[in-house]
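A single protein chain has been omitted from the complex, and every remaining protein chain is retained in its original position.
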Amino acid sequence: MNRTATLSWNRVAIYAALIFFSLIYLAPFAVVLLNSVRDVREIVGSSAIGFPKELRLSNWSAAWNSYCINGHCAGIAPFIWNSLAITVPATLISTMLGALNGYSLALWRFKGDNFVFALVVMGIFLPEQMKLIPWATVLAELGLSNTAMGLVFIHSIQGMSFATLFCRNYYLAIPPELLKAAHIDGAGFFRIFWHIVLPLSPPILIVTVIWQFTSIWNEFLYGVTFTSGEQQPVTAALVALTSQIAQAPEFGIQSAAVVLAALPTLLVYIFGGRFFVRGLTAGAVK
Amino acid sequence: MWFKRVLPHLVIWPPLAVSVFYVVSYTLWTTWLSFTDSQQFASNNWVGWRNYASIIGQSKVHTAYTNLLIYGFGFVVLTSLIGLLLAVLVDQRIKAENLFRSIFLYPMALSFIVTGTVWSWILNPGLGIQKLVRNLGWTDFQFNWIVDRDMAIYTIIIVAAWQASGFAMALFLAGLRSVDADIVKAAEIDGASAARTYVSVIFPCMAPMFVTVFVLLLQFAIKTFDLVWVLTAGGPGIATALPTLVVYDYMFERGQLGRGSAAAVLMLSTLLLVVVPYWLWRRRRATA
């Protein structure tokens, strides 16, 4: 009896700690969410942490399509479209090519394949700062400076590193006997990929797509360096918007814009969190 | 017929070649630039170690690396501790485990720009916590680290730890769950208390995971850019400058591509200092 009593106190302490940490983790999001429906005078007058006295839903519409960012008064929406136009094609291209890379590295072993793989993985560790000038030069040569296409190009190529890592490690788990059997049945490189490997791939492709989407959407340095004005992705636009605070503090609208910019990856996380976590830890542990 | 044999090669090699080529060539390219007198535009005039000598003499670079040391150490320790604590808490056969895990990990799905912006408001003395507490009546309450030269770097640690500790938790949890359940039962029968079981049995079993977490967090710290950019932009003054910001500053603010490249190579060297021993260690473990 005594023991169960102390046990339950343990449980209470565990849940109390968990709830405490949960609140800390959720607090910033709650702050920005609440601010997005508060009046700016109210925020400046009291503090950025507080409950709205009255709901200012107009913040959201202003943030979406009329607030001025970079001297362009159409809200955050055009930048969100920019980010989508960059993220969606780059995600698909890098995943496709990464799957192909993974397939050849894992299942069509060739001399030096491990070395090639190591070099590909190095792309993950290589800091962005080492690639800035080369990318700038390449984009200029290709005439892609300050375009969404340019960023699609960069992310398609850089994204391959992670996609290759994920897919290669996943395909390593396919028993070689399966391929030998297919080989004996007369299937070639493409037939094996199409009929055997690809049907086994949905789990890893989902992980890769979710991972690529999140990281490309969240990317900032290339966005701010290689594009300007109306061409910028949403992360760069958000920074431009917040740096305007000094001149025009519009915390309510800015908060709404922040939430809007976070929404796509947040939705991906809520609906595909399982796969996101798998990508996060797979990239780390392998 | 020959075409059918060649076609797979035409498909395999280009993407592989591109993903290898850009890594190698860009590294060599930037390294080459670091030995030239490139200013606004790339030039091919070899100047030897001059760029390196000049940046190493700069107090801004010193500050950046001192900051990296403080931030790297503080961030890795704080993030690992919180991550480990959360992992152990979540591992206690709790209800709604998925919900708690999702809450702790959601910052990793968000851009640093998003979280950094929100934190910059919360930490802003005229707007955030300090203002809130003062409004509540403690009128001389002070929490102005973000604008304090000596303390600003610690706000970076706090926010980065907030963002990444869920990631550390996820890895530690994977480590905890990979320990053979029978070993934990054996410890229970042996009479080890919960704390002793963790410290003497479970944590030693997942020692490799600790190394992995440390290395990943450290390389993450070395690469930190976005977060500082939105939180403090390296300020006040250069109080929170990091190597990544120094590179950017040289390249795009001052138009000194040669020095910027030298700073980038220096940064890469720091990273290799962490990553290469880790790779060697992993290889030895894999073959042992």
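Couple of notes before you dig in:
Read from first to last, the chains carry the letters A and B; within each, the first residue is number 1.
Note that in this section a contact is a pair of C-beta atoms (placed from the backbone, for glycine too) under 8 Å apart; a residue touches a chain by one contact, two chains touch by 3 or more.
The criterion applied here is as follows: contacts and distances are computed from a predicted model.
Only one of "Sarcosine oxidase subunit beta", "Tricarboxylic transport membrane protein", "ABC transporter ATP-binding protein" or "Cytochrome c-type biogenesis protein CcmE" fits the UniProt record of the hidden chain, and that name is "ABC transporter ATP-binding protein". When the whole complex is considered, the residue among B:77, B:174 or B:192 that touches the unshown chain is B:192. Considering B:201, B:233 or B:272, the position touching the chain not shown turns out to be B:201 (whole complex). Think of the hidden chain as still there; on chain B it touches residues 180, 182-183, 185-193, 196, 200-201, 204-205, 207.
Keep in mind that, in the parts below, only the chains that are shown with their structure count from here on.
Each chain gets one centre point, the mean of its Cα atoms, and the points for chain A and chain B are 16 Å apart. Contacts from chain B toward chain A in the complex involve residues 4, 7-8, 11-12, 15-16, 18-20, 22-27, 29-30, 33, 42, 82, 85-86, 89-90, 92, 94, 100-115, 117-122, 124, 127-129, 131-132, 135, 162, 166-167, 170-171, 174, 212, 216, 219, 222-223, 225-226, 229-230, 244, 247-248, 251-252, 257, 260-261, 263-265, 267-268, 271, 275. Taken in their complex, chain A has these residues touching chain B: 14-15, 17-18, 21-22, 24-29, 31-32, 35, 43-44, 46-50, 97, 100-101, 104-105, 108, 116, 119-120, 122-123, 125-135, 137, 157-158, 160-161, 164, 188-190, 214, 217-221, 225, 235, 238-239, 242, 251, 254, 258, 261-262, 265-266, 268-270, 273, 276-277, 280-281, 284-285.
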